[in-house]
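Following this message is one structure expressed as structure tokens.
A single protein chain has been omitted from the complex, and every remaining protein chain is retained in its original position.
Naming follows writing order (A, B and C), and every chain is counted from residue 1.
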Amino acid sequence: MERQFKIYRFNPEAAPAASFQTYTVDIQHAWTVLDALNAIKWDQDGSLSFRRSCRHGICGSCAMKINGKNGLACEVQVESLKGVITVEPLPGFKVIRDLVTDMDGFFSHLEAVKPWLIAGTPPTDKERVQSPEDRKLIDGLYECILCGACTSACPSYWVNDDFLGPAALLKAARYVMDTRDDGLTDRLDVLDSRNGIWRCHTIFNCVEACPKSLNPTEAIVKLRQKLAALRI
Amino acid sequence: MYRWHPGYLAWLLNRVTGLAVTLYLGVHIWVIHHLSQGRQGFDRVMHFIQSPVTMVFELLLIGAVLYHGINGVRIMLVEFAGVSRHQKVIFVGVLAFTGILFLSAVVAAIPHLVSH
Amino acid sequence: MEHHRHDVVVVGAGIAGLYAAMKAGESADVGVLSKVYPTRSHSGAAQGGCAAALGNEGNDSWEFHFYDTVRGGDFLGDQDAQELLVKEAIPVMYEMEHLGVPFSRTAEGKIAQRPFGGHFADFGKTAVKRACYAADRSGHAQLHCLYEQSLKQGVRFYNEFFVISLIIEDGTCRGLVALEIRTGVLHAFWARAVMLATGGYARAWRVTSNSHANTGDGLALVAAAGVPLEDMEFVQFHPTGLYPHGILISEAARGEGGYLFNNDGMRFMEKYAKSKMELAPRDVVSRAEQTEIDEGRGIDGGEYLHLDLTHLGEKTILERLPQIHELVVKFAGIDCTKKPIPTQPTAHYSMGGIPTDLDTRVLRDGKKQAVEGLFASGECACVSNHGANRLGTNSTLEAAVFGRRGGMVMARFVKEAGPILPGAERPTREAEEGFEHLCASSGPESAKRIRAELQASMTDNVGIFRTAAKLQKQVALIRDLKARFENVGISDRSRRFNTEITELIELKYMLDFSEVIAVSALAREESRGAHSRNDYPKRDDNQWLRHTLAFREADGSLRLDYKPVVITRFQPEERKY
Partner (left out) sequence: MTVERGRGSGGFWWWMMQRVTGILLFPVLMVHYVVTHLHTSHYVEYDKIAARVATPAWKFLNILFLTIVLLHGLYGVWNVLLDYLSKRPVLRAVLYSIVVTIGLALYVLGLVTIVPFSA
């Protein structure tokens, strides 16, 4: 079946302004948007640039805005979309070219929250003990694939890209909520800063955007509760 | 997509009503300050501002305060009660509750509006 | 060209590369080049787990693990390497836990373990729970943890840098040349130690579980520098790729108790591995599936079979296999708690690779002589841990154990080796000229067509069952494709994030190593592990208990050599499941 794709094009080497280009693609059954983008690149226009890797929703490379909604191109079935399919880069990030956005800031924010285990006691020669119930506390937090869909959908981030953003804060929660970790106070200078957890206004765009059905807002709320418990 | 779902609307309304009410607050403090000028001063300013138009504004103000307050409850439920998964339903509840109270305020105000 | 210096440069940011970077980073200045952002590496797609005989859920020992690994590899693995792998598995698993990997837990709070194909206690007798896991996101959990630890260690990351050439002079590796994809600018990296951890190459097949990035870059790079490739004919086909994409459905699905059915509703593994059934090693199950499909018992006569989990119950599936549930819904529209999953064998893993010694040093003769300063670990390397067939959950294990080991070896090496040598002009100029030549490609041939023909023919001719005729045909075809590649053309002349150029270079790499695979497979006239020849159905220990080494000669031709297998404890025996 033939479908039309209206794709955001931008290459400052060629033209200073962005534009949209429409392609018609013969879609086969069970094709995802990534399959269609590959078909365009390989058969029609080799100059179309986008990121992709694992093609099954675990690497986070191909996050983009598809018909107005952030998602992973490799996961979105073309048949689930109506009309002309509009494909744009993730909003909120600087565009390098076409559908490729600059993720360096995103990753530097990740690094800022000290995303590593800060244990209060040295390990033994065996594993640290953690009950299944305690382990459950980080379910919904450790699964993040760092695709950037959430941060890119956050209005607080749109107006202030110094805001750590939902992805970095979810990662912080993944460690703070881990019963093996004692690093909350070490992370405070970042989390409790002007651009930390207080810039979240529980708008829930991140939850709408997450292709893995995670809840970064809830994670941020949990961080606030932890902080409140610490301070009061 | 990211501008019209419940969470976004809730936040936008909260922000707009908050700013509006704060603006009113400044004016209100200034108006009430005229009490210090005695009866004439106060009545003069009250006469100036008490009109059907300001009543409509006051009704809107009540609506704004109602929404801001009730949505504040929603925010705190999300922040302290761990109900973020149900935030959409809660937002509908906030709108319904706000709507009912606002309509009662309007109904209560109608006789005054008419009699004016 | 921009120039950079680091004590250690690691190419690739999967589990092996990151473990190496993190360990070396404890005392050395380390730079990591990755053609994707590190957390995009394909290690993250590993689902089921990582083997270690912790004995947390039943009686296990490293000796049982050792035996399973030797036998699973059909006795082609080097037993000194395999012994090291299974012994170090235990402390490495504890170290990963200490680093923060969120393993699933037993009721007592220890690392949880699950059964997997080929894992047995008491030297092959009863199934044992050996795979340490984090639900079915084990690789993802490990990859992210190691990336984060590398950040903590102050490792310098060069994201989206694509290596186009190694600089090896007088038997010493001095650095490499890489393309910064974002700008199109070439960079020279000068280092005392370079580690290749570039992963696998199954992208050369049409049906594959691998990511778009798995194009065997490191293999092609060393081969171009005159280093041989070892045992390249051994390619693992995973039994449960989701039909028709080939996306991986973890072996954990069978470990947790899933059944395989053919069109007659029969658990056909009864015919092929009566005692171990679905938990026989991967080569055995994949061959069984392919036989069923070839003999017309695929579902509705098609090219797939059914993997049935429904009897496990919704609770077990959602708790232990949540990602599989999500994948099957998203890519096949099927709820696997209610319906069986359509599966087919899918190209998955490369047992062979860059020959290294136990300390991850790359061997330029494939035997003893190391290239000074060049190291390799993970899937791109061949120590050889996996022999002719890898055991499930030994892949992330190998990446961790040998990545870690390589990192420590490199840290010691750079301390003793003295300062980084000054940059040389000739190799960087040659790399630049080669790159400019590719950028200017304007011939009539289409890269897409060459790639599609390569992938289709590799699946057809170098698939699960091979014959001399098919392999000869494939060797000729690849040589033809290579000739056509010389006339390829691209349309994108921009330097900024030009993925047409990177895809073109990847295609060149794939053509290079695919030829090695086909030539090595054609020469090996026996069936062993994943290499199954219809015309030579038996294993032949007299002739073929040896490793293949394929050298790319200066004139472009391939020369094969062989080296003996290291056998320490377990003598070859018939392999039955």
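Worth a mention:
Heads up, the rule we're going with is that a residue touches a chain if its C-beta (ideal position, glycine included) is under 8 Å from a C-beta of that chain, and two chains touch if they have at least 3 such contacts.
Everything quoted here is computed from the prediction, not taken from an experiment.
In terms of the touch definition stated at the top, the absent chain reaches A, B within the entire complex. Only one residue in the set A:T32, A:N70, A:Q130 or A:S156 touches the chain that does not appear here, and it is A:S156.
Checked against the full complex, the one of A:S49, A:S152, A:N195 or A:N215 touching the unshown chain is A:N195.
When the full complex is taken into account, the listed residue touching the unshown chain is A:S108, out of A:T24, A:S80 or A:S108. Seen from chain A, the chain kept out of the figure touches residues 104-105, 108-109, 112, 156, 159-164, 188-190, 192-195, 198-199, 224, 227-228, 231-232. Considering the complete assembly, chain B touches the hidden chain via residues 15, 18-19, 21-22, 25-26, 29-30, 32-33, 35-36, 39, 42-43, 46, 50, 65, 69, 72, 76, 79, 112.
As a working rule, only the chains that are shown with their structure count from here on.
Looking at which of A-B and A-C shares more C-beta pairs in contact, the answer is the pair A-C. Rounded to whole angstrom, the centroid-to-centroid distance between chain B and chain C, based on C-alpha atoms, equals 63 Å.
Chain centres here are Cα averages; for chain A and chain B they lie 36 Å apart.
Shared contact sites, meaning residues of chain C that touch two or more other chains, are absent.
Among all residues of chain B, none touch two or more other chains.
Within the complex formed with chain A, the chain B residues making contact are 1-2, 5-8, 10-11, 15, 75, 78-80, 82, 84-85, 87. Those residues of chain A that touch chain C in the complex are listed here as 11-14, 30, 32, 41-43, 45-47, 49-61, 75, 77, 96-98, 100, 103-104, 107, 111, 114-117, 119, 123, 125-132, 134-135, 138, 142-143, 145-146, 174-175, 178, 180-181.
Per the touch definition, chain A reaches chain B in the complex via residues 68-70, 91, 153, 155, 201-205, 207-209, 215, 217-218, 221, 224-225.
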